[in-house]
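The complex appears here minus one protein chain, its other protein chains still in place.
Coming up: subunit A.
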Amino acid sequence: MTGTVAAPSTEQTAEQTGGRTSAPAHRVEGREKVTGRAHYAYEYPVDEVAYAWAVCADVPHGRVRHVDVDAAMGLPGVLAVLWHGNAPRMASTGDAMQDQLQSDRVHFRGEVVAVVVATTAEQAREVAGLVRVDYATEPHRSVLTEDDPSLYRPEQLNAGIPTTSEMGDPDAAFERSEVRVDEVYRTPGLHNNAMEPHATTAVWTDDRVTLWDSNQGSTPVRDAVCQVFELPRDRVRVVSTHVGGGFGSKGTPRPQVVLAVLAARHVGRPVRMALTRQQMFALVGYRTPTIQRVRLGADRTGRLQVIDHRAVVQTATHQEFAEQVGVATRVMYAARHRRTDHHVAVLDVPIPSWMRAPGECPGMYALESAMDELAVRLGMDPVELRIRNEPATDPERGTPFSSRNLVACLRRGADLVGWADRDPRPRSRREGEWWIGTGVASSTYPAYASPASASATAHPDGGYTVRVNATDIGTGARTALLVLAAEALGAARDRVRILIGDSDLPEAGVAGGSMGTASWGWAVTKVCAALRAELEDRFPDGPAEDLTVQASTEEDLQDRADVTRQAFGAQFATVRVSDVTGEIRLDRMVGVFAAGRIVNPVTARSQFLGGMTMGVGMALLEEGVMDAAFGDYANHDLATYHVPVNADIRDIHVEWIDEHDEQVNPMGTKGIGEIGIVGAAAAVANAVHHATGIRVRSLPVHLEDVASWAR
């Protein structure tokens, strides 16, 4: 991989860093992690701990008639077998993932129907495989089609986003357009596979419970436990010091949270519970498959007249998750006539959920593929086509952009890959048996922020402690916050201690929506600036005892101007396709992003290239194969659900534009966790088209779709 990074240091102060990108900082907890001293949720040393293991439905729809508890209880080590027939009734949060063992209904294959608690993990697992569950099976439908009888328009999409948007007369404008694209694009179910599976260790002491849990935000986990077990907040504590990834799947509590707490209370001992990799494919959410029809109409100069983007997605029968597939289309390009619309099919499937750039990721695959097709039909350069349709203001809301540097990203990327020398004709470049092609796509992601609170303490020895319930899911959030805190305090980084990942800390939102650093960093910056002012004011020689100040960004967020805050980027891919086998290999990927201020270049680069890599996986490898007969994703392990390995990703180059944006937040950051995946798959698929002349509109692109013998 290219892209060099300067030797990082944690020693510099804010004053030394000067520019907008701070001096690189290594992960604060890096040494602990690589020496194995960092404890993850399943690893907290706890005495007398017992182990819980899920028994999952192997029918896709029906009822649990009976679980043979007595037979299982006789087996070695078994402490309890819980199912809805003997589990206590508990309160509901409204999220089905918290309603564990509360009903006899089976809504999807893989749903938890019982849990075995035993003295060792091996015993629990063994018995979970032996427990006899008697089902009354009902017919099921699990495969998404565009004409599913259950299709409906949801009241709203995720996060309260409107289901439809319409301006002008898209149908008439499309008919009138000189150059048209009207195509259907498909993406499969995609599965978040964080390295660390979802896991909880639950310990009751008297009437209080402490959870060590793997999540993207311990506050929602605590709140869910409070609700389900009807406990006041001060009796539940959730600690999440280190988390091995989430990609959205840990944004809300997963079944092991409630089950571990329940099991621990039931057996009167601490209980650990982890999901297996196989169970994750049904229990932790996944990206819905999508079927998207995109219609673009333009005049001969390439100016878009109409953009019409309609998406069909799926949800489970007992819980709605309506992915906001068309959102990015609402901000990308100028066009007078426009429509976005969503329909949801209700199927006997696991509940889809958040996965890296929900909405933007699948939506931009379709839109940016259609833009490429339009460029081909116009005989126009695809970079130029995008630049030509750059809007002056938010094309649907009419608001100004706080900053928008898509064009700069496209131009810089084009320079980096030598785009000007590209022969636009498909199937025009060959090396040996390999067809070579290049593709481009735009990228975007909103710059969200959520309210957060933080505290900062100055110690008499000149050190500082900053507290905020942020979560570092491996992104480097802890380190970025340290950089921001040191900067606001005017202190050396090694004098600042940052405490995160504990629901007893000042409350803050989840690590999701690419808003962690923006939200937590805002509170940290604010509280540190306040502490610094206080110190300068009252204790210019340092405090005699600990001095603590608190701050919240609740009001700052309400006071923000009505502008559109959005990060942009451009992705360029070079692929080779074998004329003999159809195998597709990525030669190079270049991503240029305009995402506000980059707080820590070391970890930021990892976020961008991680997102891009995941996008390559989406383009070429990742595919949850729904088994119509059984109603599950048949390839539910990492041997059969392929994600890219090193050999697939040989050369990725990441750059960012120096972007100053004072309207996003005081730090000027836009969020970088998700934008890297957005558009990446389209860039790769567009490159495959350029290489072979074959347009594949269904991901992942298989070798049999593009091989010369497949024509």
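What we mean here is this: a contact is a pair of C-beta atoms (placed from the backbone, for glycine too) under 8 Å apart; a residue touches a chain by one contact, two chains touch by 3 or more; residues count from 1.
Here, contacts and distances are computed from a predicted model.
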Given the options "Cyclopropane-fatty-acyl-phospholipid synthase", "Fe-S cluster assembly ATPase SufC", "FAD-binding molybdopterin dehydrogenase" or "Heme exporter protein B", say which is the protein name UniProt records for the missing chain. "FAD-binding molybdopterin dehydrogenase"
For the full complex, which residue in A:Pro170, A:Gly591, A:Pro644 or A:Gly668 touches the chain that was left out? A:Pro644
Looking at A:Asn86, A:Thr120 or A:Thr164, which makes contact with the chain not pictured? A:Thr120
Check the options A:Gly285, A:Gly582 or A:Gly668 and report the residue that touches the missing chain. A:Gly582
Quickly run down the residues of subunit A that touch the omitted chain. 58, 76-77, 120, 122-123, 125-126, 129, 431-434, 578-583, 585, 620-621, 625, 627-630, 634-635, 639-640, 642, 644-648, 702-704, 707-710
